[in-house]
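All remarks here apply to the structure that follows.
Removed from the display is one protein chain of the complex; every other protein chain stays in position.
For chain A:
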Amino acid sequence: MATEFHNLQELRHSASLANKVFIQRDYSEGTTCRFQTKFPSELESRIELTLFEETVKTLNNFYAEAEKIGGQSYLEGCLACATAYLIFLCMETRYEKVLKKIAKYIQEQNEKIYAPRGLLITDPIERGMRVIEISIYEDRGSSGSSSGSSSVSGSTAR
């Protein structure tokens, strides 16, 4: 029991939050939601440029789709106005639908690409759509004590 707890603590200590990087909004095209694709220097050693850029560009495309003004959005707007906006009680807006897609995408990206590299993306909606927050975790176990990793492997062997 004591050794297991000890291993859990080792695990906890093995991934501690080191830093957070904030990708700011790109306002060069107006007030529509876009994030800067500039690669932050803190991530240079953690993830490839192409993967990062693809994530941000896909997110930007999602937001552009949500805020797109075209036939469907006009229809939704007019219908909502005609029903005195009561229709929003039953139906969710297009924006909300796209936000759900975005949440799924971010989760998928975290699981497949970012978490294995010790990174974690926070959905911008949780930060008021101001920033994409990427948390950087330091893997202490790999850099430091071999005892930590050996005890972890010991517990999994059990």
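Simple rule for what comes next: contacts are C-beta pairs under 8 Å (C-beta built on N, C-alpha and C of every residue); 3 or more make two chains touch, one makes a residue touch a chain; residues count from 1.
The working rule: contacts and distances are computed from a predicted model.
Asker: Leaving aside the chains on screen, match the unshown one to its UniProt name from "V-type proton ATPase subunit G", "DNA primase large subunit", "Palmitoyltransferase" or "Histidine-containing phosphotransfer protein".
Answerer: The record names the chain that does not appear here as "Palmitoyltransferase".
Asker: So that we can see where the missing chain sits, which residues of chain A does it touch?
Answerer: Residue positions of chain A that touch the missing chain: 8, 11-20, 22, 25, 27-31, 42, 44-46, 66-69, 73-74, 76-78, 80-81, 84-86, 88, 92-96, 99-100, 103, 106-107, 110-111, 115, 120-123, 125-131, 133, 136-138, 140.
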